[in-house]
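Missing here: one protein chain of the complex. Every other protein chain is in place.
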Amino acid sequence: AGKPLFSSDRYYDVTPPGVVTGLAWTPLGGAILYIETVAMTRNDTPKNGTLLTTGQLGNVMEESSKIAYTFSKNFLQCRFPVNESVRTFLSSKSIHMHIPEGAIPKDGPSAGCAMTTALLSLAMGIPVRQNLSMTGEITLTGKILPIGGVREKIIAAKRSGITTICLPLDNMKDWDELADYIREGIDVHFVDHYRSIFPIAFDYEGSELKMTEA
Amino acid sequence: AGKPLFSSDRYYDVTPPGVVTGLAWTPLGGAILYIETVAMTRNDTPKNGTLLTTGQLGNVMEESSKIAYTFSKNFLQCRFPVNESVRTFLSSKSIHMHIPEGAIPKDGPSAGCAMTTALLSLAMGIPVRQNLSMTGEITLTGKILPIGGVREKIIAAKRSGITTICLPLDNMKDWDELADYIREGIDVHFVDHYRSIFPIAFDYEGSELKMTEA
Partner (left out) sequence: AGKPLFSSDRYYDVTPPGVVTGLAWTPLGGAILYIETVAMTRNDTPKNGTLLTTGQLGNVMEESSKIAYTFSKNFLQCRFPVNESVRTFLSSKSIHMHIPEGAIPKDGPSAGCAMTTALLSLAMGIPVRQNLSMTGEITLTGKILPIGGVREKIIAAKRSGITTICLPLDNMKDWDELADYIREGIDVHFVDHYRSIFPIAFDYEGSELKMTEA
């Protein structure tokens, strides 16, 4: 009954660097949503970065973006010790993160790992694996915590052509309870730390990720 | 019954650089509204730009202005790599965006593409095509998302002498459902990315846009 809260289904055929497909739960069912990030053009000399968020994010989601931002900066520091431009990208530029659709209030911590991935993708200039989606709360050290609405989210992902999904390890039981016809065609990865998400998102055929450094 | 929420019909015969005609939906029908932008005179040395908004904008519309601002700065960066003054206009100056009439609360994301066009027009110093109006949500990467109230907005646009309209591609079905006498006399363009709006708005006969660079 009623029209879906998110009118959009997939409107990115191919996601560019900085954009990641997340998964939302709504009272009317699951939906995909996009985390968009861009660096803001500034005229002044580089100073320490700031993160601007838009998209009617609630308090919890707003905090999630801050956690993703802190974690991403530290992650880049460790992974790219000698690549100055990637290592300092997030800390030297001002970043704008937006979650369309702008009129729909959104909240909850489950976009944390998708936000992190969007920021890393932007910093490296590498698109994430296509047709990949992820859901999971992230902690400041990169632990991935379980989330709700697995069934609705998986159905929405499949409807939108997603073929690979990262789920928190502690949500494995929810996955196991799904009917076979729902799980069919989805390559699922259970993760308990962000370091397991990184190679799934970025170490794919044709990716320009320099694994020698990363 | 009652007087229209927006008392104004058209009060710009010709819109100068920085001003774009948007379309609003109200409980009493559609209306045109103007997005006005000017650079603020400042006495100090250039620093990174800021955006001030007035006109009783609600939270969603306020966020729309930030998305339009980020997108416009990045768009200029890409389109005008060698024209220093245009490329850095928005990032080096402080911009004031106002939506008359000042006492009427306004909200929603659908002015996003008109706000973007106003900022680009101001930065380039080129008026937009006359008798053009547009409505559509914009995302941080320039995607144009569908909006509501198409019927009321088109009727209001025609009443005000608008002859060219940009609509989101996903609103094509709403347009197709309109009676012929409503659609008559309107040159409609369906767009799913801002790059399709730019030539409609600025590449017209007599425009000073240097397409060799842009």
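As written, the chains take the letters A and B, and residue 1 is the first residue of each chain.
Just so it is clear, a residue touches a chain if its C-beta (ideal position, glycine included) is under 8 Å from a C-beta of that chain, and two chains touch if they have at least 3 such contacts.
All figures in this text were calculated on a predicted structure; none of them were measured in a lab.
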_Considering all chains of the complex, which shown ones does the missing chain contact?_
B
*Among B:P27, B:G102 or B:G206, choose the residue that contacts the chain missing from this document, as touch is defined above.*
B:G102
*Could I get the residues of subunit B that touch the absent chain, sorted low to high?*
7-8, 11-12, 16, 18-19, 34, 36-44, 52, 54-56, 96-98, 100-103
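We take it that only the chains that are shown with their structure count from here on.
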*Upon optimal superposition of subunit A on subunit B over Cα atoms, what rotation angle is obtained, reported to the nearest 5 degrees?*
60
_Length of the line joining the C-alpha centres of subunit A and subunit B, rounded to whole Å_ = 30
